[in-house]
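With one protein chain held back, the other chains of the complex are shown just where they sit.
Right after this comes subunit A.
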Amino acid sequence: MNGSLLRELVPAVLGVLVRRGADFATAEDAVQDALVEAVRRWPVEEPRDPKGWLVTVAWRKFLDAARADGSRRRREERVEVEPAPGPAGEVDDTLQLYFLCAHPSLSPASAVALTLRAVGGLTTRQIARAYLVPEATMAQRISRAKRTVSDVRFSRPGDVATVVRVLYLVFNEGYSGDVDLAAEAIRLTRQLAAVTRHEEVSGLLALMLLHHARRPARTRADGSLVPLAEQDRSRWDTRLIAEGVEVLQAALARDRLGEFQAQAAIAALHADARTVAETDWVQIVEWYDELLRFTDSPVARLNRAVALGEADGPRAGLAALAELDPALPRYAAAAAYLHERDGELATAARLYAEAAASASNLAERDHLTRQAARLNTRLRT
């Protein structure tokens, strides 16, 4: 059994412990300890019932921990005399865990860390490496998060929208380490989609699949960025695209549109174009208009202006851009792109250099510097 299959059992196992009366924080530690033991022992002898094995071991670890902690004695006695409740809905447990880990009282960074550990089953060290912080810092963030949600009743229903946002953050922001956070976010979103029929969960899953499909084409061997228009589309993962489109269509058919479905629809239209020239920019602009009904995100407005520039010409794009705040992230980059399309190379070069200076990451800065260099070189010859 590989690591991610093992980790798929985590929510169900943790759910069993919590339903037996274990407190969430201690139960979560116990499940982590059981995972460590599984990784050590299963290669020698894999149990016939992996989940049953994990529940047994985790429960034992929980009792050990509760016993070791004198102040918990009374609670421990209670859980040992109380009969375990009947077979609880595994589906409900999983969903409740997602709600708990994305609880609105948690900061986004804490919710992300707690979700990766308690639902994803990743170790604190893996999560710390993924976000480039010391392990002790991440351990502290996770234990504070656990304390914050310690009074939340496990069975209280939460809001899927908060969970979706946390999973989107996992997909979109993270560094490296030995965990592929994008793949982990997809796994967690799939797992969530399996236990809830919420259109936006499907929308998010579709969005992730469609963007993940482009990953092989998105960076060169040296790590530099390849913009969408220049990507080698034969390197897009057609299997992921097909799945993303299918998930999206099923969600759209339920006629309850939302932000993530609209974003996924835009990604699907890009995926649908075999060459950049075949891109249906008119439809993409329409989907941006839909998207803006659900969010007034300035990023969406900026992207709409660029799409409009493709659909109706760069002047139209620049006019739409002129209505936005020039201090927006990527404003200068979008303006540079549209000015270049309009033949204003000197202006575009200046704006690319300006965009490079205000980029939020090195890959983008290097890409924008290169764009400015390209135009300046052309202007000299």
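In the analysis below, a contact is a pair of C-beta atoms (placed from the backbone, for glycine too) under 8 Å apart; a residue touches a chain by one contact, two chains touch by 3 or more; residues count from 1.
Here is the rule we go by: contacts and distances are computed from a predicted model.
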Query raised in the report: So which of "YeeE/YedE family protein", "YCII-related domain-containing protein", "Beta-ketoacyl synthase, N-terminal domain" or "Preprotein translocase subunit TatC" is the UniProt name of the chain that got left out?
Result: "YCII-related domain-containing protein"
**Report entry** From A:49, A:222, A:296 or A:325, residue that would touch the chain that is not displayed
**Finding:** A:222
**Report entry** Residue, one of A:187, A:218 or A:374, that touches the chain absent here
**Finding:** A:374
Report task. Just name the one of A:2, A:234 or A:360 that touches the chain not displayed here. Result -> A:360
Requested in this report: Mind listing the subunit A residues that contact the chain we can't see here?
Outcome: 222-224, 349, 352-353, 356-360, 362, 365-366, 369-370, 372-374, 376-377
